[in-house]
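Following this message is one structure expressed as structure tokens.
Only one protein chain is missing from this complex, and each of the others stays in its spot.
Let's look at subunit A:
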Amino acid sequence: MSIFGKFAALSARYDRLKQSGADPFSVKFDDILSSVEGVVRGKKTLLFGTNNYLGLTFDEVAMEMSADAIRHHGTGTTGSRIANGSYKVHAELERELADFYRRKHCMVFSTGYQANLGMISTLVGKDDHLFLDADSHASIYDGSRLGHAPVVRFRHNNPDDLAKRLRRLADQPGDKLIVVEGIYSMLGDTAPLKEFVDVKREYGAYLMVDEAHSMGVLGRDGRGLAEREGVEDDVDFVVGTFSKSLASVGGFCVSSLEGFEILRLASRPYMFTASLPPSIMSSTISALKTLRREPERRTKLTANSRRFYNGLRGAGFNVGPECTPIVAVIIDNPDIAVAFWKRLLEEGMYLNLALPPATPNASAFLRSSVSAAHSDEHIDFAIALMTRIGREFGLLPNETNVCPFPVSAERLGATAATARALPTAVGAGAGMA
């Protein structure tokens, strides 16, 4: 028995998947041509699984700033900020983010994953309590395991359930931190933030919102769900990432709470890892400026999301509960989902495949992320292709009684009401990028 023996069950599952001829975990791109196009096995492929919401990975200005930073400041910082010091661009990036979020403080981390690890493991200690949504991203769960605070899990997007759990611990001393996400990365549903804020106030807890998928996406100015819901003053900490709308890599936390800066000497995932290279920070600053200067990208993203979501729903697919740029098609039979995913790739469309146990209810998701860089033609191609393959697999009724393009773009809430029953609060601890 080797040291890898403990992975026998995982190995067997993976082998079974590969035998079906599909390996969603090791897709190889021969090349990436643009924010929304790549080449897979020599075939031009439309990318619908990138998190590249604003389509900024090939932004001319950002690329130029990045190249310039390398020429002037080198390829890497070769160490952490507490050991090797900070460059001017670290401070500039933190200032820009704090300004964007209208907060006093900002700390930048080397990835979004580490931002959650660094904040969650440090803000609460053994005499405090941490409250996590059951469907939290892996980085939030891992942050909870790195720290010492007792962890209580509440049902997904359920403020009453959270209140019940806070009530049970109401007499306990110590601080209480609640963590939720702006947009959940699997199904694209948003948190009922106003209601969470009410609960937070009632129990005197702190609230952290991970806006990884909602930065640049929601809110008039793109600050995320807290902005859209008008509750920014009640969100004590916003965590986010540069790896989605800002098209690079890295993470951050902003806050206006006094005393925040001490975390630079307390948060291990901040202290004991090399800081971001100047080229990354420069392109990130540029992308943030573009995000602020060009709200039309957000408008286009919203329109694209609606076109895609309504198109798939109109074709008869079982989609996630809300229309956001994360559009998930739920397929009960994981084997069909794998085959479907493989067919899509063969036909020139790439998206993410999410399989149980990382999904609720043992079903599988074909998970797309829409980009502002998609054209109407891209989206219509994707809807038509998915509809055709959906029919091939018998997932959709026959052509005659289906209207693939619904006439009106419905209000989001109406769909949520009917589809909310789907993900019955099961934690997707495995998460996905």
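FYI, a residue touches a chain if its C-beta (ideal position, glycine included) is under 8 Å from a C-beta of that chain, and two chains touch if they have at least 3 such contacts; residues count from 1.
The criterion applied here is as follows: contacts and distances are computed from a predicted model.
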item: Among "ABC transporter substrate-binding protein", "Cysteine desulfurase IscS", "Acyl carrier protein" or "Iron-containing redox enzyme family protein", UniProt-listed name of the chain not shown; value: "Acyl carrier protein"
item: Of A:G125, A:P150, A:P192 or A:G314, the one touching the omitted chain in the full complex; value: A:P150
item: Option from A:H137, A:R165 or A:K244 whose C-beta touches the chain left out; value: A:R165
item: Sole residue of A:G79, A:G174, A:G204 or A:P357 that reaches the chain not shown, by the stated touch rule; value: A:P357
item: Among A:V36, A:C106 or A:A134, residue touching the chain not depicted; value: A:A134
item: Where the missing chain touches subunit A, by residue; value: 129, 134, 144, 150-155, 164-165, 168-169, 357, 425-429
